[in-house]
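The complex is shown incomplete by one protein chain, all other protein chains being positioned as in the whole.
Then we have subunit A:
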Amino acid sequence: MTGQVGAEVLRVRGLSVAFGGRAVVRGVDFALGAGESLGIVGESGSGKSTTALALLRMLPGGGEITGGSVELAGQDLAALPEPALRAVRGRRIAMIFQDPMSSLNPVLTVGRQLDEALRAHGGRRPRAERAARAVELLDLVGIPGAAERLGDFPHQFSGGQRQRIMIALALAHDAEVLVADEPTTALDPTVQRQILRLLARINRERGTALVVISHDLGVIAETCSRLLVMRDGEVLEQGPVQLLLTDPQHPYTQALLAAVPRLEAPSRAAANSTPGREPLLVVRGLAKHYGPRRRRTTALDSVDLELHPGETLGLVGESGSGKSTLARALVGVHAPSAGEVLLRGEPLGRAGARPDVQLVFQDPYSSLNPRLTVGQIVAEPLIAHRLGDRAQRRARVAQLLEQVGLEASAAERSPREFSGGQRQRIGIARALAPEPSVLVCDEPVSALDVSVQAQVIELLARLQRELGLAVLFIAHDLAVVRQVSHRIAVLHQGRIVESGPADRVVTAPEHPYTASLLAAVPTLPTTTGSLL
């Protein structure tokens, strides 16, 4: 897992960063030896990504280093003039970023982008030599048929391949330090595992010192030997990963570890609510095709589902499996190509006419219109379904906000004033407004920090208990899904390949695809506390 730790290559002393006078990173200290791997973990706002960007002085507008130093082999990068710093970027310290789609230039071929990286440093090498090196780099990161793919554009690669290309770009000059900022956050678990293994291999075989920034302790446990925990711009503790994860000293690290959903933890759904006998929502032979007949793609292929009142059905699958298409078909955004959706035995009508099934979205930032007040957002479904008059709607909004744990006065404010977790509560209040019997949650917690995740999950459980809601919980995080679901269904290439009681599906998967999904989940060492 770890390479040989050699002489110190990077030393950060008292690094402080401010945005418009507001301190975001305060006095961060760490050192990195050649071939070493360091993970920086923290929740949103902890300053971990800012720290990473500050290493190469690539802070976005308004950000500046207000103190401390970043020493690369004795040279202070924080004080280096811009042209000299450019010679360090990509050559001695390379970075890879989170979203491999937006981080690659969409209108340049992959070959051109590798060429750009190669000619950014090290004089004029002949074109043919650079092309050969580009192929070598793609080969190294595991792009099959590398030589034939130089002329392809980023959109012609899968998400995982795009992240591999990012890594290839970063490896162009054999940098001493590779900084990976949330390198796998947008990727499926099986792809995440491959990328993490690739990073670990580069660290081990090439002796590249690795810094991995992540909100996910599991990701860091898989790639790094040392861990640094950040909160509110400060380093709380650092040390060997094994030690910190099994015997954390700082209460925050302990809380963070405790909040991480564990795959081995049994489902808590049965303790929360008992599903009714009669199915509430029945999906039969649901199919959805896109495109013209000759070149059509099948997003869903004869899906059968049953959802009982008070039951949570976890739906897992990777990108492209049809999860979101199914969610949209259930709430009527997409008309299915075949099959039917029955609610209490009656076919569901088109979108406007089904307040019974409501959707909670993944991204609490983009799914709330910033131009509306929270009250207007939550009242929207009431207006759409012509429920109540103005005064009744206002009263209902106040009641809903309190139900999801917000103050009624929040109705007058803008969604921008709220944190991610609070915004997700607003999204849930909006979904509950027309008193639905079924809640479809499409990745409701995947954009949230673990501690906030736990609160939102707790809220959903309480609402189910109080309102007898049937919940379709769509997520890629198997540990979360196991925790909240009575049953789990596994979607693969538009088909449900396996379904059954949550604990059984996780502990004794019947389908090989389910087994491969489970194997890809990063695992954390058990803490000493639970060993006792």
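In this text, a contact is a pair of C-beta atoms (placed from the backbone, for glycine too) under 8 Å apart; a residue touches a chain by one contact, two chains touch by 3 or more; residues count from 1.
In this text, contacts and distances are computed from a predicted model.
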> Missing chain's UniProt protein name, "Glycosyltransferase family 2 protein", "Peptide ABC transporter permease", "Monovalent cation/H(+) antiporter subunit G" or "Peptidase"?
Replying inline: "Peptide ABC transporter permease"
>> Please identify which residue in A:V17, A:A146 or A:L169 touches the non-displayed chain.
In response: A:L169
> Hey, which of A:H155, A:R197 or A:R416 is the one touching the hidden chain?
Replying inline: A:H155
> Touching the left-out chain: which of A:R26, A:K48, A:R89 or A:R231?
Replying inline: A:R89
> Looking at the whole complex, which of A:S44, A:S103 or A:T298 touches the chain that is not displayed?
Replying inline: A:S103
>> Give me the subunit A residues in contact with the hidden chain, please.
In response: 56, 58, 86-91, 94-95, 97, 99, 102-109, 116-117, 120-121, 153, 155-156, 166, 169-170, 172
